[in-house]
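Here's the structure, in structure tokens; my notes come after.
The complex is shown incomplete by one protein chain, all other protein chains being positioned as in the whole.
The chains carry the letters A, B and C, assigned in the order they are written, with residues numbered from 1 in each.
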Amino acid sequence: MSIPVAILGPTGYTGLELLELLAQHPGMHAAYLASARPEPFSILREFPRLAGRLSPRTPEMCRPIDHDAIAGACRLAFLCLPHEAAMTHAPQLLSRGVKVVDLSAAYRLKDASIYHAAYGHHHTDAENLAHAVYGLPELYRERIAGATLVANPGCYPTASALAVAPFLRAGLIKGDSIIINAASGASGAGREAKPHLTIVEAGDNFSAYGHGSHRHQPEIEQTLAASSVARLSEAGPAADRSTPSVLFLPHLLPIERGILTTITAELTDPTPHTTTTAAAQHALKSAYATEPFITIRDDTPTLRDVQKTNSVHINARVTNPAFARSGTGAHPRLVVVAAIDNLVKGASGQAIQNANLMLGLEEGAGLR
Amino acid sequence: MSIPVAILGPTGYTGLELLELLAQHPGMHAAYLASARPEPFSILREFPRLAGRLSPRTPEMCRPIDHDAIAGACRLAFLCLPHEAAMTHAPQLLSRGVKVVDLSAAYRLKDASIYHAAYGHHHTDAENLAHAVYGLPELYRERIAGATLVANPGCYPTASALAVAPFLRAGLIKGDSIIINAASGASGAGREAKPHLTIVEAGDNFSAYGHGSHRHQPEIEQTLAASSVARLSEAGPAADRSTPSVLFLPHLLPIERGILTTITAELTDPTPHTTTTAAAQHALKSAYATEPFITIRDDTPTLRDVQKTNSVHINARVTNPAFARSGTGAHPRLVVVAAIDNLVKGASGQAIQNANLMLGLEEGAGLR
Amino acid sequence: MSIPVAILGPTGYTGLELLELLAQHPGMHAAYLASARPEPFSILREFPRLAGRLSPRTPEMCRPIDHDAIAGACRLAFLCLPHEAAMTHAPQLLSRGVKVVDLSAAYRLKDASIYHAAYGHHHTDAENLAHAVYGLPELYRERIAGATLVANPGCYPTASALAVAPFLRAGLIKGDSIIINAASGASGAGREAKPHLTIVEAGDNFSAYGHGSHRHQPEIEQTLAASSVARLSEAGPAADRSTPSVLFLPHLLPIERGILTTITAELTDPTPHTTTTAAAQHALKSAYATEPFITIRDDTPTLRDVQKTNSVHINARVTNPAFARSGTGAHPRLVVVAAIDNLVKGASGQAIQNANLMLGLEEGAGLR
Partner (left out) sequence: MSIPVAILGPTGYTGLELLELLAQHPGMHAAYLASARPEPFSILREFPRLAGRLSPRTPEMCRPIDHDAIAGACRLAFLCLPHEAAMTHAPQLLSRGVKVVDLSAAYRLKDASIYHAAYGHHHTDAENLAHAVYGLPELYRERIAGATLVANPGCYPTASALAVAPFLRAGLIKGDSIIINAASGASGAGREAKPHLTIVEAGDNFSAYGHGSHRHQPEIEQTLAASSVARLSEAGPAADRSTPSVLFLPHLLPIERGILTTITAELTDPTPHTTTTAAAQHALKSAYATEPFITIRDDTPTLRDVQKTNSVHINARVTNPAFARSGTGAHPRLVVVAAIDNLVKGASGQAIQNANLMLGLEEGAGLR
């Protein structure tokens, strides 16, 4: 028995990835495709490459968004829509009993004023924002399983938060020293053709953008604050109560897929040899010992290791301040490198992982 | 009148780049090609692409290294050899009155014990190391003009030191807080075919390597220490006397050419709004106002902007700690982004810039 | 119930692809890994990216080749070995009752003298060559189902023969006029690091190689001759009895995966408007109406459409000799464009398709 689900917005990169992933899913299938276009259209005509790669239960036609029809046909909907459209359609679907995994940013930030500061428009669905669950299964598995609305995390926040959270929980790093250098393939910028994204301009190139002002920065901080609080509740009243602050520095890679984050932080105990690479790796391995999609690597991961998979590969090391150095003033730092596929674990794969939990299916079904 | 020079090691990427750049040089030409191979060979037969692109005064044949013959034919030699070979041949050429621009690392680090720690073998030419000048014209122009032996800087150190030095000199940043994230095209790894450098493995990929233990880290620190000392001599006895320490985090890009460095540092005065982006840009613009190869950009540079040129493009900004943030603990940081072509300004172009100075030619001759 | 199979040579690109594909297979799993190395080694240590991506039934250790052990554990073996090694191990496995899918070229060419001319060494297993079946399921499905030894086709021959065979069978093109321009991703050259395959040399590049002397040319001709004979048996004694001859012109693309063939041929009836694009497309559609992995496209396919899939996308058109032309002498030609993934349908995917047939499984199991 396969559960019917809907995809709203199947023509963007996250929607297309969902279509292909769901075609391999043993317990869920895309039973309804809907978009903001006023007329129905054939998804196969627009994307001939999908020929033979869709589930036989998936309709060829993508229809206008009809909440009643979706509710009649599907138990869950994936929203691959602009943020504002998500805030319009999610309430309609939820009120009709359809569970929602929202791949936009609409329900990710719990504080609507921060949402406004980051996205430039007001949040219009406070009611559902209040109960939306942030869909990072490795941190919030149980809450996701009971949720009706899951905010699927951003791609950079997924790669960043999973790499840093164990160190905050373990109290190994200073919360105000976290610097996240990240590089992403161009599919993260969406399917729209923009001048700086042509192969001539973006190929053979590498560039920085949005340094210190990217909308994923507050999302990362929100997740890390929760990890920090978890630490505090264990640590007692004497602990450092500062909220983690992050400097997020994204870059654009001349490739389609993948995010690599290189994260540095100061150690809580900077005495050389107190916190070692072995201790850092142990913190990761114990945090993620039973996670099916997380691999702690002894070497540093590369994008090729995770492309087209739902895997997260992470490696941590503590730098040696004595390396080829005669001067004073150096101290060890933690360096964490994490790699994911931005369209899979960073978007559509994680959305399926969340949907599996929400629908009572095996968490890894349809993923690899 | 064109000055004859020699290239020792013309078959690696830096040697080939020199060959092509010198073919356009109005005042200097490659008059002697020599390599470690025991037999002469035709450079055109090995690199058919050079057909029609060499100076007519450049011989087709590359010969075994003969110090007397080189001294008889050339006033200056570019060494594109392994570090140890450079230490063998530089003394021989210098003693015969041939000026040397060494593109290896042999004469870059002033402290032979640090050289040993970084490169794993002992330095064998203390005599010439003592008077070798570090060939970063924007910092040491006058000394280079009077030098007989110039140590051409590494690619990463060029992009890093030029981006950071003005801030240390101006006392704007803390010397022990500098973190350099860098990404380089694969030509920086040399011409030898290695398994991780094939197009299948390195294409579409991005990876970290040598984090905290790369041999360019002490080279960067040495240059920044000198900038810091320059600051101290102006600042008087009360200044912070810590030696700058750097955390250097290189990455491999899936392209041929270019280095982008993204550098963060803590501000000496972290009070928000004291050190502004305008002040940071001003520090760069005043430091490099008359430099022909440095452009201070108001936006962030990309690799495409500098590939195949001797240009350095730099942008600095101070992050806004209030961006979409409700918590505590955030403070502004300096972020500098710099871009160069690793084979031109990071190697062979800078070598020509140095040779121009050493030979009394116009500094930018043959470059763009 | 899952059938245990062996992979001999899992560390090359076809072996690694098999490992990943079999991890998703519902009815077959890699139960034995073996290589020519004298000592066992961990496949996960050598390829950390495989962590979490192997079937739980697949051993981590790759062992020396032991025919008895393989026969004891597996019903079928995939040989991803050099041609000569394949001729050594296939007889041993076959004699122990193990079915063999050989991904080398050892058993592809029926005429041992042509094998010698193309590969430069003698064929040493005439006995098994006699009964080996060429593993192109769309042409030889039934014979494959009954075979014990299947010669898995080359990547270029797969893309070429499937694109041309329907036109020879239908008698629409002249057998001595076929010119196959083809371009392949670099994974087709194997995993060994060679100087011309580094990202610096092969990236941003495009080049021709082996024009008119590539070893896949006789393989293509052999398959097309069979198609031509099929035509003759239907056409009766008056038909053109010339054996098809092909000019095969391969090129190297600056990417990992995919083969695009652009094939031209003269029409048997060159009268304009006799053979139309519609007729050409009809010939393809009727030939492959029920094929699960072949899509006849109305537009021209691209590599992106088929990468990481077992699909073959084909489009045919007849050129319009009157286009913007005032002169004489032009005549219409057939142009066929076909796209496959060289590592999937061109190697490991097709090997699984063949194994599925040989083991009585659903032909498309584990593939997409």
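Things to note:
Throughout what follows, a residue touches a chain if its C-beta (ideal position, glycine included) is under 8 Å from a C-beta of that chain, and two chains touch if they have at least 3 such contacts.
Remember, it's a predicted structure, so these values are computed and weren't measured experimentally.
Per the touch definition above, the residue from C:V337, C:I352 or C:L367 contacting the chain not shown is C:V337. In the complete complex, the hidden chain is touched by one of A:M1, A:V200 or A:A289, namely A:V200.
The chain that is not drawn here is touched, among residues A:E84, A:D111 or A:E256, by A:E256. Residue B:R304 is the one among B:H83, B:K174, B:H214 or B:R304 that touches the chain missing from this view. Contact residues of chain C toward the unshown chain are 111, 113-114, 117-118, 175-176, 179, 181, 183, 201, 204-209, 211-213, 215, 217-218, 221, 225, 242-245, 247, 249, 251, 253-258, 260, 262, 264, 300-304, 307, 317, 319-321, 323-331, 333, 335, 337.
Contacts to the hidden chain, counted on chain A, fall at residues 13, 185-187, 191, 193-195, 197-200, 202-204, 254-256.
Annotation for chain B: contacts to the undisplayed chain at residues 23-24, 48-49, 51-53, 204, 292-293, 295, 297-299, 301-302, 304-306, 308-309, 311, 313, 368.
To be clear about the criterion, only the chains that are shown with their structure count from here on.
Taking the mean of all protein Cα atoms as the centre, the chain whose own Cα mean lies nearest is A.
Chain centres computed from CA atoms place B at the largest separation from chain C.
Inter-chain spacing, taken between the CA centroids of chain B and chain C, is 48 Å.
Taking each chain's centre as the mean of its C-alpha atoms, chain A lies 38 Å from chain C. Contact with two or more other chains is made by residues 204, 301-302, 304 of chain A.
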